[in-house]
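What follows is a single structure, written as structure tokens, with notes after it.
Not every chain is included here, but those present sit where they belong.
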Amino acid sequence: MTTPLSKNPKDFAIATIGSHTALQILKGARDEGFRTIAIITPEVRRVYESFKVADELIEIPSFSDYFSIEDQLIEKNAIVIPHGSFVSYVGVENVASKMKAMYYGSKGILRWESDRGMEREWLKKAGVNVPKIFSNPDEIDRPVIVKFHGAKGGFGYFIANTPTEFKERIKEFPPESEYAIQEYVVGVPMYVHYFFSKLTGELEIMSFDKRYESNADSIGRIAAKDQIEAGLRTSYTITGNIPIVVRESMLPMFFTIGESVVELSKGLEGVPKGLFGPFCLEGIIDPNLNFRVFEISARIVAGTNPYIEGSPYTALRYTEPMSTGRRLSREIKQAIEQGRLAELLG
Amino acid sequence: MTTPLSKNPKDFAIATIGSHTALQILKGARDEGFRTIAIITPEVRRVYESFKVADELIEIPSFSDYFSIEDQLIEKNAIVIPHGSFVSYVGVENVASKMKAMYYGSKGILRWESDRGMEREWLKKAGVNVPKIFSNPDEIDRPVIVKFHGAKGGFGYFIANTPTEFKERIKEFPPESEYAIQEYVVGVPMYVHYFFSKLTGELEIMSFDKRYESNADSIGRIAAKDQIEAGLRTSYTITGNIPIVVRESMLPMFFTIGESVVELSKGLEGVPKGLFGPFCLEGIIDPNLNFRVFEISARIVAGTNPYIEGSPYTALRYTEPMSTGRRLSREIKQAIEQGRLAELLG
């Protein structure tokens, strides 16, 4: 990786692939004065032309062909912003071992967030309240959800309250099925969008959302009687996001948890710079206001998309409309101006 | 209809009746420099005085008395913007045959959107994925909803999965009942707000919403056990709208479907100018991310009301807060300035 010496943000471009949060990222970058590049496929061209956020469109047949155009990005002095689709198309290992373009964020953190076991270890060390996993069905002492690996369509799970119920229900599945027994947490989904500034060392809360999942977020529109008649089960395909604000008295807890997760990331193997930039804790608020965390996303999440013009929270702190996409470009701009860009590149 | 020759938007007024999306339409018109007229009844006066979006209030005893004041509108050089309540109070046939004031949009399209059969024909020709209708109960091969005509209060339907179930359940209803058998699509409701510019020939995606329906959007707050005890069934009265954003990877599909619907409208009988201006596709996103479309509204929809200051999508493309109401006034303004207003009048 070359370390560019220019202290002028105009000498750099911000690039990402056209999906997930690309509209927000590119608009934010342009608002901060960067040139912007959308890496697109023929199928998505229409979108990035219509919304006019990219100064340049670089087309590839499929997003997995990213490496075929990486040289162009390097030539254009582009900083690549990873998002969920980017990581998914390019691959965690390819990002870590093959990417040569400037990359915003800690590459090593992707291994920790994409491995269920490593993620759980990180969160537990940070004191985060994760749902209990039962390794032995005889230990079931509360409602659990039993999930079958690779099951599709929402039929691959059942609920049990006791070891006896478990043994009764498991008979309906093929004997060789692999499954996990997880505490069944009942409460409202909550996604907390953070930004940790590597330059200032300060954690910011950017916004909150809940996902809009098919059919989970509509099955309840069907009367219980009709659900049972139609044999309906829940599935969890993400289709969008809904803006929410949280009870103000929960904010201290969200700061504490977020700061602990950042602090603990500094000792993670293969992550010398720790976690920085945007990240998200994804969990459930139970009726006693405990935040039970299922997952961390160590990069920008699509739940920030309702806030392209800023959130109620960023309106408190910033005078301009500050999306998470814009916040990260501002960080990069300030790093360039201070000659500290290398600190933000993974 | 007179074709006004003035190229000055200030010589025109924008008028609509005080309901549905009138606040948004009138604010948008004023922001674009038009004089604004709210046609009101005594009952709604308070609203349009309080929100201060109308330069003039014209009062009639009931909205169905529209024609009693139409001469005033013509005299004031007013362009009438139709919305759902306007069409409902004035009547599809009256709009087409009796209205003499300048009218924004294709009058003929209202016949296509208000007739279930014609609407379905249009959508199917455009390649839109509409739910299957079963004419013979013996063909039932998936969950269906059987709806009885004219039924009120949400009790006039049942769910069936097979021909046998159908025959069992239908016995509970009077033998002479008329009904329709429709595929039962399970997934999240999604309303896509489009704007097709007649001047530029370009389709824009403005925003998305989900409706807030009573009791559909609250019955799920009641535990299944209690629903069954209380004998609850779903009803679908619209009470408001909730803002949402969609998964960015679905945008190409929404552009494709919207453009196809516009393209196909050009050949519809009695619609020489085709569909233009704001419209909405209303459907369900199923767990496989298919967009199953139930209905089209060929005019501005109330789902755009959360976005009076613009949506996350219009913030990408426009530098001012761009509601759908403002977008259509901008179109009219540009048409006036270009001497092309007649192209936008139905």
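Chains: A and B, in written order; residue numbering restarts at 1 for each.
What we mean here is this: contacts are C-beta pairs under 8 Å (C-beta built on N, C-alpha and C of every residue); 3 or more make two chains touch, one makes a residue touch a chain.
Not measured: the values here are computed from a predicted model.
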item: Entire complex copy count, 2 subunits given; value: 3
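Just so it is clear, only the chains that are shown with their structure count from here on.
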item: Between chain A and chain B, centroid-to-centroid distance (C-alpha), Å; value: 34
item: Chain A - residues contacting chain B, complex; value: 19-23, 27, 43-44, 46-47, 50-53, 85, 153-154, 212-215, 217-227, 229-232, 235, 237-243, 302, 305-309, 321
item: Residues of chain B defined as touching chain A within the complex; value: 143, 158-161, 184, 186-190, 202, 204-205, 208, 210, 213, 216-217, 219-221, 224-225, 227-228, 232-234, 242-252, 255-256, 284-289, 310, 312-313, 315-317
